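Shown here: the complex without one of its protein chains, the others still in place.
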Amino acid sequence: MEKLTHFDAEGHAHMVDVSQKSHTARVAVAESAVQMLPETLALVTEGRAKKGDVLGVARLAGIMGAKRCADLIPLCHPLPITKVSVDLTPDDSLPGVRIRAEVRTTGQTGVEMEALTAASVAALTIYDMLKAAEKSMTITATRVVLKDGGKSGRYEAQP
Amino acid sequence: MEKLTHFDAEGHAHMVDVSQKSHTARVAVAESAVQMLPETLALVTEGRAKKGDVLGVARLAGIMGAKRCADLIPLCHPLPITKVSVDLTPDDSLPGVRIRAEVRTTGQTGVEMEALTAASVAALTIYDMLKAAEKSMTITATRVVLKDGGKSGRYEAQP
Amino acid sequence: MEKLTHFDAEGHAHMVDVSQKSHTARVAVAESAVQMLPETLALVTEGRAKKGDVLGVARLAGIMGAKRCADLIPLCHPLPITKVSVDLTPDDSLPGVRIRAEVRTTGQTGVEMEALTAASVAALTIYDMLKAAEKSMTITATRVVLKDGGKSGRYEAQP
Amino acid sequence: MEKLTHFDAEGHAHMVDVSQKSHTARVAVAESAVQMLPETLALVTEGRAKKGDVLGVARLAGIMGAKRCADLIPLCHPLPITKVSVDLTPDDSLPGVRIRAEVRTTGQTGVEMEALTAASVAALTIYDMLKAAEKSMTITATRVVLKDGGKSGRYEAQP
Amino acid sequence: MEKLTHFDAEGHAHMVDVSQKSHTARVAVAESAVQMLPETLALVTEGRAKKGDVLGVARLAGIMGAKRCADLIPLCHPLPITKVSVDLTPDDSLPGVRIRAEVRTTGQTGVEMEALTAASVAALTIYDMLKAAEKSMTITATRVVLKDGGKSGRYEAQP
Partner (left out) sequence: MEKLTHFDAEGHAHMVDVSQKSHTARVAVAESAVQMLPETLALVTEGRAKKGDVLGVARLAGIMGAKRCADLIPLCHPLPITKVSVDLTPDDSLPGVRIRAEVRTTGQTGVEMEALTAASVAALTIYDMLKAAEKSMTITATRVVLKDGGKSGRYEAQP
C-alpha cells in the first residue's frame, strides 16, 4: 500500500522533511475549466474587446494565487517560484473557459500544488466576475497534467 | 444583456460600491468533489481511524481558506464571516470525497465566493494529502448550491 | 500644538480606540503619478491595444493593495471596505501615468490610508511592469485629495 | 523598442521564467521623501526624544513591507531577502523626511521592487502617524538609485 | 460536562455560528512575560535610551499580531478590531519584561484570542531581538486576565 508522506508513524500530520532532497529544476502543469451557458461565455469573448477583460483579471488572480499556495495548503513547503503562467481559452464546445497553469521552481520539492492553486484561483475569479450573469456555472476537471523534475520522475496525465 | 458588475462603464475592473446595501443575514453553500481510485479512497477511510486524518486536515484548510477569500479573489469585498463549516463525505459511488461548505455573514454582500473558496481549498488539500498515492485525482463539480439573504433573493441550484 | 493620536500619554505607539466613533459612510480619494520618458509612455499606450495591458495589471494591484492596508500600516484599523476604484490615465504632459484611487467604507474610521495604499501599489506595479524599458521612472505627488465622512468633516486638497 | 518582459508573445501578463538565471548577490537601493509643513516636521524631530517615535514605527513598517513585496506586486517573484535597512532623515530644507531603503538577496532576480516597496510603505506610515496634524503631506521622488548584481549590471540613478 | 463549541455534534471542527450574537462593545486583556538574565535585561533598559529600542519593536509587533489573529488561529472569527495597546514593563524582580495587551471591538464575539496573540507575538519579538545575547530566555505566564462584554459576562483572572 502507498505511504501518505504527510503523516508520521503515529498518523500525525507533519510537513515532511525535504532537507536532503536536491535543488532541481521542477515544473508542473495543471488544468481546470469553468462551464457556463453560451450567453455567459459570449460576455467573456465580447468583453475582451470592449466591455471588461474577465480573462485578464482571472489570469492575474491565478498567478498571484500560486504565490499564496503555502499559506493555503497546510502541509505545503514554501518554495521560491521561478515562473508562473496561466492560459485562459474560451471554448464554445464546453461551453466555457479552459484554464492551464504552469509553474516552475528550482526548489527541493514539486510544484503541482502551486499549479493546481493557480488554476483553481483563476477559475474562482472567473466565477466571481461572471456571477452577476449566471450563478449556475461549474468548475470542473481540475487536475495535474504534467509534473517533472525531482526524484519521482515525469508524470503525464492520460488525455 | 446581463451587466457584469465588476466593470465600470468604460470596462475597467473595480470593486463595486456596496455602501448602500443593507447589513442582512446572508448564507451560501458550495459543493465540490475529489474523484480518485477506490484504493486511494480506502486510504482516506481507513486513515480516519488509525493512520492519519486526511479529512480533518482538509476541513480545517477549507475553513481557513474561507477567511482568505478577499485576499485571493481580486474584486471580492472583505466580509466579517460569522460561520464556516466544511463537511467531507467519502463516497464509494464516486469514488472519492464529496465536499460541502457553508458560510454565513451579516455583511453587505453575499458569501458565495467564500463558500466556493472553502470548498476549493478543502479539495486542493485532499489532493495534497493523497498525491503520494495517486496523481490522477480530479477535482470536479465545484458550484454554488444555495445562496440566500440580500436583495437578489434565494438561489438554489438544480439537483 | 497638534496631538499625534497614534501615541499614548507616555509616547508609546498604540492603535487608537475608535470604539465610540459612529459607523458612518466615509470616502477618501488619493492621487499619485509615475513620471517616465515619452518612449516608455508610448509602450503603455500602444500596449493597451495589442502588446500587454500595463494599466489593467496596475489597476488590479491597486484595488487588492487597498485590502492589504491594515496589514502594511502598523497602526491602521482593519475596515470593511465597501468600494475601491483605481483610475489610471496616460498623460503626455507629465509624461507618464496619473493615478486616482477612491475608497469607501461604512466603518468607524477614515479610509485615506487605504486610498493612499491603493494609489501607491498601483504606482509600484506600473514601475514593475515597465522597468525592463526604463529604470529611471519616478513616483511622485502621492497625496490625499479628498476625505469626507466622520466627525472631522470634509477635507479637500488645494489644486 | 524595448521588450516588456512581464508580457508573453500574445500580450498576456505572466511571471517571467528566471529558472536559468544564476543565484548571485544582488542589491538595490530606493529613495522616497515625505514633504510636510515645518511645524509637522517639528513634531517628528521633537517626538524622537519624548513624545513618540514616528521614525521608529515607519522604519519597522518599511522593513516588514519589503517582505510583503511579492504579495503586493502581481508579477514579482518571491525572493529570500537577506538584508533590509531603512534610513529616515529629517530634512529642514524639504521640509520633511527623506527615506532610503536598501535590500539584498542572493536570489535569481533583482530586488529593486522590494526596495521601492520598503521606501513606499515607510512613507505611507509617516503619513499615517502624522495625519492628525497635517493632511496635506505629499510623498514624492520615489525612485531606484542603485541596482547591482545579476546579468544586467550596475545601474545608478543620476543625482 | 462543558461543551467545546468549536466542534459540531459529530466532533468535527467548525467555525461556530455567531450570526445571532449582538454587536456589543467587548474588551479583553492578556498578559505574558519574558524571563531573562539580569545582564540581558540590562541591554533592554539601557537600549531604550541609546542603543536600540527593543520594547518599541516588540510593541509594534504585538499590535500588528493582534490584526493577524484570525489568520493564525484556525477557528477564530475575523473581527473589526477597534483598539490595541501593548504595554511592556522591565521588571528586575523577574528578571525580564512583563507584557500586557488590551484589545477592543464592537463585533459579535470576544477578543481574548486577539489579546493573547498580541501578547505572544510581542514576547516572541523580545526573544528575537535579544537572542544574540541569550538563548535561554523563557516566555511564561501567558494568560487572559480580563474579558468583558457579550453574553457570557465579565471574567477576571485571580491575581
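We just call them A, B, C, D and E in the order they show up, numbering each chain from 1.
Operating definition for what follows: a residue touches a chain if its C-beta (ideal position, glycine included) is under 8 Å from a C-beta of that chain, and two chains touch if they have at least 3 such contacts.
Every value quoted in this text rests on a predicted model; they were computed, and no experiment measured them.
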Shown chains touched by the chain that is not drawn here: A, B, D, E
Among D:Ala28, D:Leu43 or D:Ile81, the residue in touch with the chain that has been omitted: D:Ile81
Residue among A:Gly52, A:Gly65, A:Gly107 or A:Gly149 that touches the chain left out of view: A:Gly107
Positions on chain E where the hidden chain makes contact: 1-7, 11-13, 32, 39-40, 43, 47, 50-54, 57, 60-61, 64-65, 68, 71-76, 112-113, 116-117, 120-121, 123-125, 127-144, 147, 155, 157-158
Chain A residues that touch the omitted chain in the full complex: 8, 12-19, 70-71, 74-75, 77-80, 107-108
Absent chain, residues of chain D that touch it: 25, 56, 59-60, 63-64, 66-68, 78, 80-87, 104-106
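As a working rule, only the chains that are shown with their structure count from here on.
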Copy pair chain C, chain E: interface residue numbering same or different (half cut): different
Distance from chain C to chain B - Cα centre to Cα centre, in angstrom: 31
Whole-Å separation of chain centres (CA-atom averages), chain A against chain B: 15
Sites on chain D at which at least two other chains make contact: 12-13, 53, 57, 60, 64, 71, 74-75
Which chain pairs touch, all of them: A-B, A-C, A-D, B-C, B-E, C-D, C-E, D-E
